[in-house]
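As structure tokens, the structure follows; a few thoughts come after it.
The complex is shown incomplete by one protein chain, all other protein chains being positioned as in the whole.
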Amino acid sequence: MKIGFYPGCSLKGSSREYNESVVAIAKALDIELVEIKDWNCCGATAAHSMNEELSLSLPARILALAEAQGLKEVVVPCAACYNRLVVTQHELKDTNKRERVTDIIKMSYSGDLKIINVLQMLETYAVDKIKEKVTKPFAHKVACYYGCLLIRPHKILQFDRVEDPQSMDAMVKLIGGTPIDWAFKTECCGAGLSVSRTDLVAKLSGNILKDATERDAQAIIVACPMCQSNLDMRRGAINETLSKPSDIPVFFITQAIGLALGLSPKELGLERHFVNVKL
Amino acid sequence: MNNNNSEFEPKIVAFVCNWCTYAGADLTGTSRLKYATNVKIVRFPCTGRIDFMLLLKAFAQGADGVIVSGCHPNDCHYTSGNFHARRRWITFRGLLDFMGIDVSRIQYSWVSAAEGAKWADVVNTTVANIRELGPYTEYQKVAGYLDKEEYNG
Amino acid sequence: MENKNKISGEIHSHTGVDVARCYQCGKCTAGCVLASEMNFPPSYLMRLLQTGTEENYDRILRSNTIWLCLNCENCLGRCPMEIDIPKIMDYLREQSLNKKKVNRDANPIVSFHKSFLDSIKYTGRLYEVGLIAAFKARTFRLTQDVKLAPKMYLNGKLNLMPEMIKDKKGIGQIFSKTIDNPKTKNK
Partner (left out) sequence: MSKIGVFICHCGENISATVDCEKVAQEIGKVEGVEYAIDYKYMCSDPGQTLIKDAIKEHHLDGVVVGSCSPRMHEPTFRKACAEAGLNPYLCEIANLREHCSWVHEKSDATTDKAIDLVKMLVEKVKRNKPLDAIKVPITKKALVIGGGIAGIQASLDIANTGHQVILIEKDPSIGGHMSQLSETFPTLDCSQCILTPRMVEVAQHPNITLYTYAELESLEGFIGNFTAKIRLKAKSVDHSKCTGCGACLQKCPQKRIPSEFNAGLGTRTAIYVPFPQAVPNKPVIDREHCNYYKRGKCKICEATCPTGAIEWDKEDQILTEQVGAIVVTTGFNVKGTDFFPEYGYGQYKDVITGLQFERLASASGPTLGEIRRPSDGTIPKKIVFIACAGSRDEAKGIPYCSKICCMYTAKHAMLYQHKVHDGESTVFYMDIRAGGKNYEEFVRRAIEEDHVNYVRGRVARVYEKNGKLIVKGVDTLLSGQQVEIEADMVVLATAGVANCGAEQLAQKMHVSYDPYHFFAEAHPKLKPVETNTAGIFLAGACQAPKDIPETVGMASGAAVKVAGLFSNNDLVREPLIAVVNRCAPPQFSTCVGCFMCQTACPYNAIEREEIKGRDGKVIKTVAKVNPGLCQGCGTCVAFCRSKSIDIQGYSNEQMFAEVMSLLNH
């Protein structure tokens, strides 16, 4: 089966292992990903912190491109991009805004594209396939970390439940893992402040790691490149804030599934992680 | 909306039931919500009482629009009056179409005794719609149909 | 009834959010991960807005609060009155920029956002190396993350060359019509 694909910048750069693992398991699950041609950055936090019209126009261009390409449904693995695209589509239901933005991007835009995140893609198209193809069950105690952008604003995203979401936990169960019940599933990791206020990110991400380790999770599973890079790449800074340094690895859900499907760590980009991923 | 219509003040008659919509309109008043002066309320015991020929008479006499409003389904003070009214309205609508009368000049709604705000809304939207449609001029046509109808006692 | 309070009136017309709806239960603050770092937490900010005085509005635009807000949307998710505080924050940040009132401690954050957007403006996509370089140049934090970069490179997480998109003109015009458009500045 075919589905549109918007990787976004992180997946081409600092979080390319997410891209690699998404592509790898899609292949393994017979899902053909059709990348949006000549896509641009969604603008992320920077855009909507600085200028509303810009924050709508950048995603609008992406959506317009996808529509022009004849795509009906697009999967967006990056939680930040997913959030920006869905929110933009929602905001542009307002005719005035739509007129303003289409005038800015000089492209036609209908707004009927279906935008889904990786978990939704797997839920809808791959559950049975995964069941049958699991060869090396991911038999570990893990903390599923959803972060903010995948879940909120709930009224608009309409994905999972607003507190204590379950879809990733379900996925983990599906591949033989044991998701723990913990408190920081949807607390923010610091996201956009990663570079500008590393100190705060270290503190927030620290709380998350702390709770997960204290409830003896062996790994943290994420579906957002920002969460992953904050929890993984920033581990040095984080550990400075923690009384007991943490060495808990941080997997993308797609990597966990990939391992369960018997794909090699290399295909899934696991060697790119900062924190050792041996389990 | 074109200009000549914006000056035009439609005449609208509201046929409402005593228990829900009339009380609801009272609540609009007690809540001091404002609405257009074009609509004048005629009080019926129940929408079931409303003989739709009376609507035709209204048009025949130069009404530009009509509102019919009563209790929500199942909430009728008389158990089933509003259902009868609804059934009659459905058949009557067919008749109107057949006679070439613009059905969109009749607003059929349910406003409960607790829905003061909704009443204000119904009135204002209806007035706006009728303004759009402009004055009702074809009413002589309606009058024609009604010659034989006896009312005036 | 029309809003007699100029400031909350503006906020309403730009964001559709009515600050009068806030009844100061504080639930947003209670759940805000950075409340303790802020000059004043979200619920307090809402109260300042409700007063409608220029002094208080000025305090807000000069505060670090609006820049520390991560838009994690926990406040909105839990607000009993469904008040879209993140949306207000976006608006206030824009105002703070346009009125040149950005809080000093927030400079790095703004610089980062600016560098980020520049990178997109010129390449259409985020060019991380360029971003970091530009950010350092803006903030003189030359040594930041020096330890990180090499490992990132080794782990193949850094592209030394930016990815360019074809339709750079299209992107360019989006910027010139929005954030770089002088007219939109003083709105």
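Each chain gets a letter, A, B and C, in the order it is written, and its residues are counted from 1.
What we mean here is this: a residue touches a chain if its C-beta (ideal position, glycine included) is under 8 Å from a C-beta of that chain, and two chains touch if they have at least 3 such contacts.
These numbers were taken from a predicted model, which means no experiment stands behind them.
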item: Which displayed chains the unshown chain touches; value: A, B, C
item: Per the touch definition above, residue among A:34, A:107, A:134 or A:162 touching the missing chain; value: A:162
item: Omitted-chain contact residue, chosen from B:23, B:96 or B:130; value: B:23
item: Where the missing chain touches subunit A, by residue; value: 161-164, 181, 183, 211, 214-215
item: Touching residues (missing chain, whole complex) on subunit B; value: 9, 11, 13, 19-20, 22-23, 25-30, 32-35, 37, 40-46, 48-52, 54, 57-58, 61-63, 74-81, 84-85, 88, 112-114, 120, 150-153
item: Touch residues of subunit C, complete complex, unshown partner; value: 23-32, 35-36, 40-44, 74, 78-82
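Convention: only the chains that are shown with their structure count from here on.
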item: Chain-level touch network, classified as line, ring, star, complete or other; value: other
item: Centre-of-Cα separation between subunit C and subunit B, whole angstrom; value: 52
item: Rounded Å distance, subunit A centre to subunit B centre (Cα mean); value: 54
item: Distance between the centres, which are taken as Cα means, of subunit C and subunit A, whole angstrom; value: 21
item: Partner subunit A, residues of subunit C touching it in the complex; value: 33-34, 37, 67-68, 70-74, 76-77, 82, 86, 90-91, 93-94, 97, 108-109, 111-114, 116-117, 120, 124-126, 128, 131-132, 135, 144-145, 147-148, 151-152, 155-159, 163, 165-167, 170-171, 173-175, 177-179, 184
item: Residues of subunit A defined as touching subunit C within the complex; value: 9-10, 12-16, 38-41, 43-55, 57-58, 61, 104-106, 148, 151-155, 162-163, 186-188, 190-193, 195-198, 200, 204, 233, 236, 271-274
